[in-house]
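Only one protein chain is missing from this complex, and each of the others stays in its spot.
We call the chains A, B and C, going by the order they appear; numbering starts again at 1 in every chain.
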Amino acid sequence: MNVLDVRDLSVEIPTETGHVLAVDGLSYSVGESEILAIVGESGCGKSVGVLSLLGLGPEHARVTGEVNYAGQNLLTRKPDALRRVRGQDIAYIFQDPMTALNPLMPVGKQVEEVLAQHASMSRAERRARVVELFELVGIPAAAERARAYPHQLSGGMRQRVMISMAIACGPRVLIADEPTTALDVTVQAAILEILKDLRDKLGMAIVLITHDMGVVADIADRVVVMYAGRAIEEGGIEQVFRRPAHPYTRGLLSAVPVPGQRAARARLRGIPGTVPVIAESVDACTFADRCGRADEACRSGRPPLAEAAGGTRVACRHPETKESNGE
Amino acid sequence: MSEPNTAVAGGTGNGSADVPALHLKNLVKHYATRRGTVRSVDGVDLTIRKGEILGLVGESGSGKSTLGKLAVALAEPTSGSVVIDGTDVSRLSGRELRRRRKSFNIVFQDPGSSLNPRMTVGEAVAEPLRIHRIVERRGEARKVAEILDTVGLRPEIADRYVHMLSGGQRQRVSLARALAPEPTLLVADEPTSALDVSVQASVLNLIADLQHDLGFACLFISHDLAAVEYLADRVAVMYLGRVVEVADAESLFTRPLHPYSEILLKAAPLPDPDAQRTRERIVLGGDLPSPLNPPAGCRFHPRCPIAVDRCRTEEPELREIVRPGGATSSFACHLVDDQGVRPPLIADMPSG
Amino acid sequence: MTVTTAGTARPARSRARSTGALAVFRRALRSPAGLAGFVIAVVVVAAGLLAPWLSPMAPEATDYANPLSGPSGLHLLGTDELGRDQLSRVLYGINASVLVGLASVVLAALVGVPLGLVAGYFPKVDRVISQLVDVMLAFPNLILAVGLAAILGPSAMNAAIALAVGAVPGFVRLIRGEVLRLRGLDFVSSAIAAGNTHTRILWRHILPNATSTLLVQISVAIPHAILGEAMLSFLGLGIRPPTPSLGIMLAGAQQYIETAWWLAVFPGLAIVALTLAFNLFGDALRDALDPKGRRR
Partner (left out) sequence: MITAVLVRVARAVLTLFLAVIVVFLGIRMLPGDIAVAMLGQEGNPDNLAQIRAAYGLDDPIWVQFGHYLGQVVQGNLGRSSSTGLPVAEVIGRALPVTLELAVLAMIVAIVIGVLFGVAAATNQGRPADWAVSSTALFWLSVPSFWLGMMGILLLSIVWPILPASGFIPFFESPADNLRHLVMPAAVLGTGFAAIIMRQTRSSMLDALSGDYIRTAKAKGLSRSKVVFKHALRNSLIVVITVVGLQLGALISGAVITEQVFVIPGIGKLTIDAIFMRDYPMIQGVVIVVAGAYILINLLTDLLYTLVDPRIRLGGGAAS
């Protein structure tokens, strides 16, 4: 059963140099205990997309579409109602745990704040709960750490604090926006383990935003690949990694050197050109200018998401059909 | 400190093929801060042979970037020496150092800040040519166009300012500028980590091609193990200011000797779900200790799953062994024997 | 390990704005407030500079028939106790204010910028310069100017010098901070690695990148200096009578405030127009340099 169902989400951001269509008709859904990864390069709209779900996107942004949660469209709800959803039903963790925590408030207090907002608990109960939460996410000496300020903790500990804050009220959906990008690999591994562990224990759905295919392979059940504001491929990770159908997905995968394949010394294949900035929804494939197989059809109509041979859904008129390893 | 015997002892000699491109001898860099002394680089011996790419990996706070700056005399070592082509450049100053800078250079991580925003691409590339009087003014424009061509940029770009370029283009300009005086040593400090994945590949390819064509030696600093594996001939692993392992890339990536090397390798997620989910996992407990106050004994012991008492008290020296197949490896670990055998790491430690 | 991502919604394009002084200037002119400020400043400054041609009478000419007369067709802004034409005196006063203001800012920049450059670049010299700046800052700006003007004696030139001395620490601090910031950027390291000399790094790599910040500081310092000049003259420590000065006119107006309001109102409005115009434009410059207004 889908916990969160996003339909045709578009986000338009006004800027000095005209507006930018950051997200263009994005649809996806995530089920209970499922980890959905949204992957893409910088500027593809993946972060803006999830922030806009609960009105946390850029100010003055125009958000259209439907965000269905618990039988209601969140985009049409009033700010007050939305606030009750935030932190309680749908919680976020962000990329940089240094800046995402208030530097002037002890971390324990910052976690207590969520509890004070959404749960009726006494102060003592809240404090006890914070220690419990800290222990759950693997923060040693929890009671003592709760009194620390963010700058006194390491990056990994700070991100654990963020996670404990997010799960404090037992949300049904956790949105993790590049949660490990600012961290070292060894710490990243630990944080990803914690997320998987929490998913298993608490059964929440996780929407994970990342640019790292390795992270996707590690933790996700399904993946949506975004390019220039659109979903261009979607599917279970087995399918997407084994038989990516969109040339861009393929490009992303072959652009990363694969560890252990050194002997082959296969040349990396980057994708020529750069990600375009989209001002308005165009009736064409936005990847056409960087794509080797683009033709007139690609430039004259927006390709719909359709079933591909490999079991993924792809927005491409000329999808790849071979297994990716066979190249 | 024992020296790898592959290095020419003492680093004397001049211009002969045996002189390493870069030889760091017991290099130390301490920074005084308000909170105390940061022991950023704390006794490093490292050699890069001519025409080889040495990958330097380590996490933030390991001192790898400081090492890169020391290697091109952008920072002055607290002690120890930086020998480039037989000359200790760390003690040179003024005119002589500036003259020598022709033969070593550096490219940085952030393409947004590594080029002067008030200079055009052409000026940026021409500057080192002028300083080292490589071409006459008349031939300058042609030379610049030529250099831009080698990094895959069109000559028209010479009139543009940096803010008009994409990240990938900027990094190409940085490479063009750094390689313009044809140095024998290039330090590349995380040159791809600020770039988008699809652009990273082309920059990695470019570095590989340029190195192949121009034959400079390269210290390639990165936290991206896959990139290092792709490019490097040999790899050094740094932890808290010390080099803990140096080996040829093949050996290091297939059979790392130091526990930290192995943990680092296994922590990097593979972009392949089957492999990633079935592989043995080791999650490190604890955090990187502060370089203000590194642990006694082996610096890795508080996080090492197989540490013994000796590790807590006695700091391991870098030892060198010859591995089956003839390759040599250096490592700083008490638990590895002379055959390169060490107890296996315990898998699946509880997280946290 | 910073990887640029779409974490913030700023599109790549806006991050790539040029911060060159000329580009910043042009952007500032594109905002309505900036344009208005610029136009008013140009008009008022021009009116001041063209005072000898624009003013209906000589500023010292006395019309004994009409002392302390209100605004009229003959004297648009009225006359003072000696029957001198206020409009002419205001125009000349603007002239003096602008000249003293500009002179003091130019002087302050000429001294402050090199000191700031050196202090930011050479940590050892910095200790000395920063301590000196601290001592100068120990005297509140205007007290310093008042004291200096008292020591030097009242004159337009001395007022400019006194105001300049007070403005020097601002320039030193600002440029020093900017140099420190720029020094931390990789392109300066890259310039060193290329084999540049210190002089060339300061001159070719650091200074050009500090020009827009300098421009903003100058635009802030000018209205400051104009207000400062008016105050010194008001206290009798600036421009010496009978040279017309807005400050002196206001000081004289105090005596007649109950009977001749125009003497107090018009010179004041002239000062306000002048400073407001520069402030408007300065704000627009600052916004153009840093849209979020993060810098002070």
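As a working rule, contacts are C-beta pairs under 8 Å (C-beta built on N, C-alpha and C of every residue); 3 or more make two chains touch, one makes a residue touch a chain.
Quick caveat, the model's predicted, so the values are computed rather than measured.
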item	value
Given C:Val45, C:Ile218 or C:Ile271, the one touching the chain that is not displayed	C:Ile271
Residue of A:Thr17, A:Thr76 or A:Thr99 touching the missing chain in the full complex	A:Thr99
From C:Leu102, C:Ala150 or C:Leu180, residue that would touch the chain that is not displayed	C:Ala150
Touching the absent chain when the full complex is considered, from B:Asn26, B:Ser166 or B:Ser290	B:Ser290
Chain A residues that touch the omitted chain in the full complex	51, 54, 56, 79, 83-88, 91-92, 94, 96, 98-105, 110, 113-114, 117-118, 148-149, 151-155, 157, 162, 165
For chain C, residues in touch with the removed chain	131, 134-135, 137-143, 146-147, 150-151, 153, 223, 227, 230-231, 234-237, 250, 253-254, 257-258, 261, 264-265, 268, 271-272, 275-276, 279-280, 283, 292-294, 296
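The criterion applied here is as follows: only the chains that are shown with their structure count from here on.
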item	value
Chain A and chain B: spacing of chain centres that average the CA atoms, whole Å	32
Chain centre separation (chain A, chain C; CA means) in Å	50
Sites on chain A at which at least two other chains make contact	42, 184, 211
Residues of chain C engaged with two or more neighbouring chains	1-4
Contact set on chain B toward chain A in their complex	59-60, 166, 168, 196-205, 223, 225-227, 229-230, 249-250, 253-254, 263-277, 281, 283-284, 287-288, 351-352
Parts of chain B lying in touch with chain C, wherever the complex brings them together	60, 69, 72, 74, 98-99, 101-102, 104-110, 112-118, 127-128, 131-132, 161, 163-164, 167, 174, 177-178, 193-194, 196, 223
Footprint of chain B on chain A - complex, ascending	41-42, 137-140, 154-157, 184-190, 192-194, 197, 211-218, 237-238, 241, 251-260, 262-263, 267-272, 274-275
